[in-house]
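Report on the structure given below.
Just one protein chain is left out here, and the rest sit where they should.
Each chain carries a letter (A, B and C) given by its place in the written order, and its residues are counted from 1.
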Amino acid sequence: MENYNRPREACGVFGVYGVDEELASTITYFGLFALQHRGQESAGIVVNTNGKLHGHTGMGLAGEVFTPEILRNLKGNSAIGHVRYSTTGSSNAKNAQPILVDYARGQLAIGHNGNLVNARALRDELEASGSIFQTTTDSETIIHLLARPCYGDFSDVLTKTLRRLRGAFSLTMLTPDSMIGARDPQGFRPLAIGKLGDGYVLASETCAFDLVGAEFIREVEPGEIVIINEKGINSHFFRKDRKKALCIFEYIYFSRPDSIFDGKTCHVVRRELGRQLAKEHPVDADIVIAVPDSGNSATLGFSQESGIPFEFGFIRNHYVGRTFISPTQVERDMKVKVKLNVLPDVVRDKRVVIVDDSIIRGTTTLSRIVELKKAGAKEVHVRISCPPTKCPCFYGVDFPTSERLIAANHSVEEITAFLDADSLGYLSMNGMLKACGGKDFCMACYDGNYPVPFEEQVVKNALE
Amino acid sequence: MENYNRPREACGVFGVYGVDEELASTITYFGLFALQHRGQESAGIVVNTNGKLHGHTGMGLAGEVFTPEILRNLKGNSAIGHVRYSTTGSSNAKNAQPILVDYARGQLAIGHNGNLVNARALRDELEASGSIFQTTTDSETIIHLLARPCYGDFSDVLTKTLRRLRGAFSLTMLTPDSMIGARDPQGFRPLAIGKLGDGYVLASETCAFDLVGAEFIREVEPGEIVIINEKGINSHFFRKDRKKALCIFEYIYFSRPDSIFDGKTCHVVRRELGRQLAKEHPVDADIVIAVPDSGNSATLGFSQESGIPFEFGFIRNHYVGRTFISPTQVERDMKVKVKLNVLPDVVRDKRVVIVDDSIIRGTTTLSRIVELKKAGAKEVHVRISCPPTKCPCFYGVDFPTSERLIAANHSVEEITAFLDADSLGYLSMNGMLKACGGKDFCMACYDGNYPVPFEEQVVKNALE
Amino acid sequence: MENYNRPREACGVFGVYGVDEELASTITYFGLFALQHRGQESAGIVVNTNGKLHGHTGMGLAGEVFTPEILRNLKGNSAIGHVRYSTTGSSNAKNAQPILVDYARGQLAIGHNGNLVNARALRDELEASGSIFQTTTDSETIIHLLARPCYGDFSDVLTKTLRRLRGAFSLTMLTPDSMIGARDPQGFRPLAIGKLGDGYVLASETCAFDLVGAEFIREVEPGEIVIINEKGINSHFFRKDRKKALCIFEYIYFSRPDSIFDGKTCHVVRRELGRQLAKEHPVDADIVIAVPDSGNSATLGFSQESGIPFEFGFIRNHYVGRTFISPTQVERDMKVKVKLNVLPDVVRDKRVVIVDDSIIRGTTTLSRIVELKKAGAKEVHVRISCPPTKCPCFYGVDFPTSERLIAANHSVEEITAFLDADSLGYLSMNGMLKACGGKDFCMACYDGNYPVPFEEQVVKNALE
Partner (left out) sequence: MENYNRPREACGVFGVYGVDEELASTITYFGLFALQHRGQESAGIVVNTNGKLHGHTGMGLAGEVFTPEILRNLKGNSAIGHVRYSTTGSSNAKNAQPILVDYARGQLAIGHNGNLVNARALRDELEASGSIFQTTTDSETIIHLLARPCYGDFSDVLTKTLRRLRGAFSLTMLTPDSMIGARDPQGFRPLAIGKLGDGYVLASETCAFDLVGAEFIREVEPGEIVIINEKGINSHFFRKDRKKALCIFEYIYFSRPDSIFDGKTCHVVRRELGRQLAKEHPVDADIVIAVPDSGNSATLGFSQESGIPFEFGFIRNHYVGRTFISPTQVERDMKVKVKLNVLPDVVRDKRVVIVDDSIIRGTTTLSRIVELKKAGAKEVHVRISCPPTKCPCFYGVDFPTSERLIAANHSVEEITAFLDADSLGYLSMNGMLKACGGKDFCMACYDGNYPVPFEEQVVKNALE
């Protein structure tokens, strides 16, 4: 799956509490580095220095935003961090998270992954009662709600606040004495708890634990609030009555292959998706190749199940993130080749199966097939490790609107014709569920069954 | 008056409404450039592009924060701008102004010059009712108050809000349809109105009008709100019953010599201060020299009145703003010389009068006298164009606390001895008032009579 | 093969002549982008604008050094470019190439890949006759020689100059009317010619042709000079009597898998190296995994030959190039994990074969094996797709000195023990040659037979 006209994840969150030697910000920096694939637009860290929260945010990758000198100035035993790709809110420095505020109870920092679907209504209500908004993120709404005057301690307020939110939110929060994690009742986005020495870590994905040397304990449950402070971990549920709706696209594409989500390693699930795909859509071919790196796991499974030899047919340029491509003709022509180059010696005169994890508009897949045929491939068979992507996502994935999703308006036959493919096979809903080994998923992008109703405004934003 | 251990002004504000060709941001850029002496820490512009406000802020001089490309992206017919030196709030990017927010009535941008003295109380009250604060500036408080739910139109809300503020505030505001100027009831900080073609401009100082080619109309009156929109200028007073307390230090030092404040050009006032000083503290000397450039005007007046020839005894390095000086011994020795160099041929064997506009800690003046004597000056007589600076300012001037103000704890005789000066003369209160030609001044830094009571918190902050 | 304590290639060169629309610099930019893996320290382009050469160089990746605005200012129909990793000369801006000079015949720009082994002697000779050196690169020597007064035309001078050079050099040159390519008589480093529309391109590797849409024609032959100008391509040999000594490490590791070198695609050669390795060192195991991405091709071959299933056992972090790692303990521990993370679900309770392309000091391989065993691997068998690396390279590969090459001083048994591997197998010399399908190689790093004698100075530099 590649950058151009493809979905991108909204954000990654990380937090650490109770580590020695004031290394919380350095650990968070590495945590963000492991989560970098979830957001490359901005990065930020807020640290607790002797009870006072302060931080640094900036546009770009974590490795660009944070210098050794900046990290040295962020000393402390607890910290939270955030990497962001904007799905709501425009792309500017003010929207970088964590958001750090002062309010009646003191200081509070928050990092948010996911999209709220009642943000506009909440914002209208808050503005009507006097709130001002300095960012265009729906995350700021959460803080305003938390700051509403309210009887009860912080835990009560948090419970009440989170009950008012609709949609997807995996949150890390930092206060002068605690780190808090919380996850929406459907559990759209992942959030995991780990142990690091005497302290604790929170992260969107477990791959961040591996890097910082933490041990994965468990995931934060949908509807759960976890408060970590000097009394240890304290957990309660702000809502338990909702049906789970884990984003199945985390398995299909988002999460790193080495992350564990809902108890299973994504690589293993993807390999199984590939096996299932080979069962459902067998083909007589010479080699099967991946669209690297996101298609690697499913391609391997397809090869194992089908017995068709696995091959490397595309070579990836690892420096692609740093290239600008402006719209002169010569550069447009290079656009698709700049990331992947075909290996003609591998595909020439071969019947090739290419396994990928989605077709969004179809134009990128088309270009790839054109390149393969130019390189001499005799046949090109496309296999997709999930059902056709037909509907936009309102819970945090940057899919385009239906108008631009080719599968929303075209049959598989029409898409096959458009792609000039020799055959095209999508994994079935059942096949996908079987491979993913569960039933608690949000699959709205495939079947249009949105588990949480959303405001008209959310649809309108998506159309813009 | 120089950078090291001397007071620095808090901020400069600028605004323009109704100019053609979408040049509002370019005009604001030049306006900020003319006001740059009022704040070099950060700069920002918010522009109205077809009813939508957006902007850019950054750390540094206006000429560093704004590139031609950034200005091109800020197209519009109206804009406000701000240059800042932090007197409240720490020195960081989040505190750069104008502050731009969304609230119940839509978008609002605000730029603030001056310090509120009841900001902590207001902030506590606002937080108690649910407000969150994302900056550490007292200016954010004003926006929160403006956003409180309230019957009435914007003008009513503004009136009510400004009545709640205590202290110094000269404000420019921008909404999707108007530009607003307002000044506190005492009129501590300046704010002037000008005409530019069919449009209007607001600025902290009239020197900004000269640069952008606007015509000075009048000052915004203390307690006045000026609303400029397509109906023209509309003015009303939110408070008229307060005694004026114009900051007399704007005359003594702050404002540029070519700015008109309270009807008088600062250069002319300063020249008169120098004349008065010569009358009060005559001296038998060969030459009179200025501490350039701030002392130039008073020195000229002193020379004219006394008949002692004016001379250039110090040469100023114009690149000083760009030099770092770190604390190795060799560099500490250069610290005072890096800005001004003595002309030995001018002062050798001469009885020299040196005119300056203040003595804060005394160390800088002492270094200057040492340099003059090393260069061969036979006598050095110090003349200060205002009374001894004895008390801190809580209305926006970054004077140090009393502990570090030499005149707060020492007699003129003691200061003379400390400076090893042959004589020292301060202008009297009456002499100063006479030269400034008015009586509506805040002179708290000289006499400790603070025209507006302030919170304990304000004093505490100043002590930090 | 990874960044830490592993060899890195010196440079990549690119050139284009005779393209329309003044796009030579843009095409060169993309060419450098495709060659970026050959040098990330600095990048540069010199363009011919209406007969006048000018250029831009800078530290960093091509995508960082060149902005759209800079490229727009480099208009022309011909250009050469260079990416550099310093093997000789220190790492600073002055050493960035192409070098552009004025001399008696006018302007000349040069880009160089490879190391000269008689640079010191030539430099001494040149200095003795009056040359001054402004860089610390051996490439500057070539220009000085070219500028020596000499009867004959440029082609003659070039021939005479290149005859005096010893060692590795693949050169692109630009003059006001021509583009020139040349390659040392042994052909250590690659250099290829392509056709782009009516014009020509030169590149270190053919993968650059694929990206810019050029057609690969042939390689520049060892000892050949190719002059491209409005008369077309003109070729002659400055030396034909030398035995070829192509760097076999280009096949093993350096070149991108999709590049064609000596007539063969590197991926295909590497796959064959893996097959050969499986034949020589069979093992009873459950899975074979690659060290991605450099080990991918050989691993696939190993799997195909041995029948042991190919698996993904390591996940690579694609943002690693942008991370700083400073030497606190916590960060040192992350150093090896920051690039690759083990997939425990894949290796747990498995007998694992890991295929890599070299062991330099052994410490990185050791860390990998430790990680695999921590993740539950029952056995770890290491297979290396080339013979033991025993000797430093003086022709442009940044191998460490023998003291730090583990295979220089230890037997395979000792290395196996050091790595705590269950078995270790290196490919034999014959096996390597068989897979590479030729005999015209420099294999000095494996057998110490240096095809071109080198100065004592070269050894001394390598030891520093």
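Definition applied: a residue touches a chain if its C-beta (ideal position, glycine included) is under 8 Å from a C-beta of that chain, and two chains touch if they have at least 3 such contacts.
From a predicted model like this one, the values you see are computed outputs, not experimental measurements.
Note that the absent chain touches B, C when the full complex is taken as a whole. Across B:Ile143, B:Ile193, B:Val220 or B:Val346, the residue that sits in touch with the chain not pictured is B:Val346. Contact with the undisplayed chain is limited, among B:His267, B:His281 or B:His381, to B:His267. Remark: the omitted chain is touched by one listed residue; of B:Gly51, B:Gly213, B:Gly437 or B:Pro453 this is B:Gly213.
Touch with the hidden chain on the side of subunit C covers residues 93, 99-104, 108, 123, 127-134, 136, 143-144, 147-149.
The set of subunit B residues touching the chain not shown comprises 21, 23, 26-27, 30, 33-34, 36-37, 61-64, 67-68, 207, 210-213, 256-258, 265, 267-268, 293, 296-297, 300, 304, 309-312, 315-319, 321-324, 326, 328, 330-331, 333-334, 337-338, 341-346.
Convention: only the chains that are shown with their structure count from here on.
Placing every chain at the mean of its C-alpha atoms, the farthest one from subunit A is found to be B. Centre-to-centre separation of subunit B and subunit C, using mean CA positions: 60 Å.
Subunit C has its Cα centroid 36 Å from the Cα centroid of subunit A.
Centroids built from CA atoms put subunit B at 49 Å from subunit A.
None of the residues of subunit B touches two or more other chains.
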